[in-house]
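Missing here is one protein chain; the remaining ones are kept as they sit in the complex.
As written, the chain order gives the labels A and B, with residue 1 at the start of each chain.
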Amino acid sequence: MNSSRDKILNAVKEAVKIPSRIPEKPEGINAKIAESLKSITPKDYAGLRDQFAKELDIVSGEFVLVKSASELVSHLSGDMKSKNFTSLAVSDEISSKNIASHIKKELPELEFVFPADLAPEQKKNKLAKTSAALVNIDFAVADVASLAVLIDNTKSLFIHYLPDCIYVVVKPEQILANLFELFTKVPKEKAKNMLLITGPSRTADIEKILILGAHGPRRLVVYWLEEK
Amino acid sequence: MKLSPLKTKKYIHNALKDEKLLSAVDKATQTALKKREDKKDQIPYWEELRYKAHHIKKNVIENLDKYLEEFEKNCLKNGIHLHWALDAEEARQIILKLLRDKNAKTVVKSKSLTTEEFHLNDFLTKNGIETLETDLGEYIVQLMDQIPSHLTAPALHLSRKEIGGIFHKKLGIKYTEDPTELMTIARNKLREKFLTADVGISGVNFAIADSGAVCVVENEANARLTVGVPKTHIAVMGIEKLLPGFEELATFLKLLGPSATGQKATVYVNIIGGPLFNKLQEGPEEMHIVLMDNGRSKILADPQLRETLFCIRCGACLNICPIYQQIGGHAYGWVYMGPIGITLIPQYLGDKEGKYSPFVSSLCGACYEICPVRINIPHHLLKLRNRVVDKGYSMKVERFGINAWAFLAKRPLLYRFATWFPGKFQLLLPKGRAFPVPGYTRERALGTFDLKGFRKRFLKLKNSDYQDIKQKK
Partner (left out) sequence: MKVALFIPCLSEHLYPQSALSMVKVLRYIGADIEYVDNQTCCGQPAFNSGYRKEIIPIAERFIELFKDKEYIVSPSGSCTAMVRIFYKELDIRKDLIKARDELSNKIFEFTEFLVNIAGVDKLEGQFNHSVTIHDSCHSLRELGVREQPRKLLRSVKDLKLIEMEKSDTCCGFGGTFSYKFADMSVAMVARKCRYINECGAEFVTSTDSSCLMNIDGYLRKHKFKTKAIHIADILAQSLNL
């Protein structure tokens, strides 16, 4: 037996026997929160989407509303071209691979990187040198513009933070109102390995001056794909 | 840089003369406060949320044994190795042993105040292991050979000139004071390290008991790289960091962003419940958690002061503190600073070494008003002051004075007589001058004693004019 463990637990057990002298919370707090949340939450899908777009803009993310996959492809290709990107990492989902195959037609020179094809050691080095990534997420949280990635299968996580520019495809059904909803909706077995991303990485450690692109991505572009 | 809370008075004195420091700290704290205010205002249920968070923490702390056991069970299920460390020394040894077992040469570290408690960086460096802080602010203070001066903004006391200077000196690069260039330099240096380091050591913001997971919150992606790239991840946490489940986490995430940096949400929230290499073919093959007590169970044993264990290290109380705003973090002499720091210093280091700390406060209570988990800091400071006094660490003269005064205050006649004295004594001074109180009167005039005092005046008034005072019709 680990004796420190027992010592700590015993000390804690002894300590908690002493009743606290700490004030209780007032009545009705949870109800008030629920009510207030309801009053500030947009009523319909369009409201939530617009809220997400607005909040994303505040955190320096880019929001692009597209009405079809082909519109997405042409916008994304154009963007990559204008930035002179030479490589694109593609997440493991079929839908990303489909989009990638269309981008390939637009940008034949572009190098495509598929994480699943890389050996473990190679993977991090390769992805760290890739210009951009095309990724999927599981949920988009409207009131804070957070993207939730559940790490529950074999899809790469590196791809979300090693490349410099991240293109995210979001679908309408992925929208949630707020964090409370997210954590109620996602079962704890899944929530326990999760990444929430809100805008590109940043720092303000030097004189509180905001710099985008700290150790992670400098850009985060959300393609909001509204197919009929 | 070795600091001691016993020298706090001297540090404060020096800090107050440091114009550069003042303007850096003032600017940074005001910016943070303004941003907080703005984000907070967009959450109309903010006050209710504070109550809720306080309540959640209260429940956790009062049942900490159960939550620890539950957490342990779930961590084991997730394949996480759990290590219990009674004190700083044990925590150091556990980590060193893990690193030796892995044959680690380079360690990348993301921000962890808990590891500052036991000077992990120095210790590992002395043992021949290259240890790099990766948060930009932490990286800067590490280059400066300092400790963080703020809970969430470690280099807040430094100007870009100073930062440029140290980069130039320590990294051998051309001098620049452009923040973006400085960030890029750090990024390139550290990218390399992230990709080659053997072990990543992180702190923990919250630990989820019912799932055996830890949550690490950050903006720079340095924590993401620390916990996600090297083959081994070691998370270091105090035993008080637990939350029951994810629903509670949502409450704390809502409060933390605005309070800490004035963001609605931090850029990355990393929730990690075990090593994922087998699933992802990337990242850690092993995950360890060091659960450290180091005095926390002792704090827990106090029915009132245990509230200080609710702290989520957001730094809001530092920003709002009219003392911190003018002196920064180092003047407190330890790794925790500001209002919460001065409650923690005597509790962690003992009332003797911390005997001055709880007095570095005017008890204004702004910290309590802003604290997202409603820690009543001024009340705890009063209790801690009492502990210092009862243990006999207050000044002899003061004790004597207070006892003499208490003797008199129970005896109104004597009291009246004694308090009549200063007024008389004052007559000996040049007209209109009050007699000096050491320190106090150097920059401030003292009020003049009224020779009659209220009592006499009132009793006199009562007989004559009192009845004449106009009454409202």
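Annotations
Definition applied: a residue touches a chain if its C-beta (ideal position, glycine included) is under 8 Å from a C-beta of that chain, and two chains touch if they have at least 3 such contacts.
Since the structure is predicted, the reported quantities are computational estimates derived from the model, not experimental observations.
For the chain that is not shown, the touched chains among those present are B, taking the whole complex. In the complete complex, the hidden chain is touched by one of B:Lys174, B:Lys396 or B:Lys410, namely B:Lys410.
Which of B:Asp122, B:Asp145 or B:Glu398 touches the hidden chain is settled by the complete complex: it is B:Glu398. Within the entire complex, the positions of subunit B that touch the omitted partner chain are 9, 12-13, 16, 322-323, 326-327, 358-366, 368-369, 378-379, 382-383, 385-390, 394, 398-399, 402-403, 405-406, 408-410, 412, 415, 419, 422-423, 437-450, 452-455, 457-459, 461-462, 466, 469-472.
Going forward, only the chains that are shown with their structure count from here on.
Between the CA-based centres of subunit A and subunit B the separation comes to 30 Å, rounded to the whole angstrom. Against subunit A, in their complex, subunit B makes its touches with residues 24, 27-28, 31-32, 44-45, 48-49, 51-52, 54-55, 58, 61-65, 68-69, 78, 83-86, 90, 134-137, 140, 153-156, 158-160, 163, 179-180, 182-183, 187, 190-191, 194-195, 208, 210-213, 219-222, 224-225, 228-229, 239, 245-247, 249-251, 253-254, 261, 263-274, 276-277, 279-283, 291, 293, 297-298, 300-304, 306-307.
By the touch rule above, subunit A contacts subunit B in their complex via residues 2, 4-5, 7-9, 11-16, 18-22, 24-26, 29-30, 32-33, 36-37, 39-40, 55, 58-59, 115, 120, 123-125, 128, 143-146, 151, 153-158, 161, 179-180, 182-184, 186, 188-189, 191-209, 211, 213-217.
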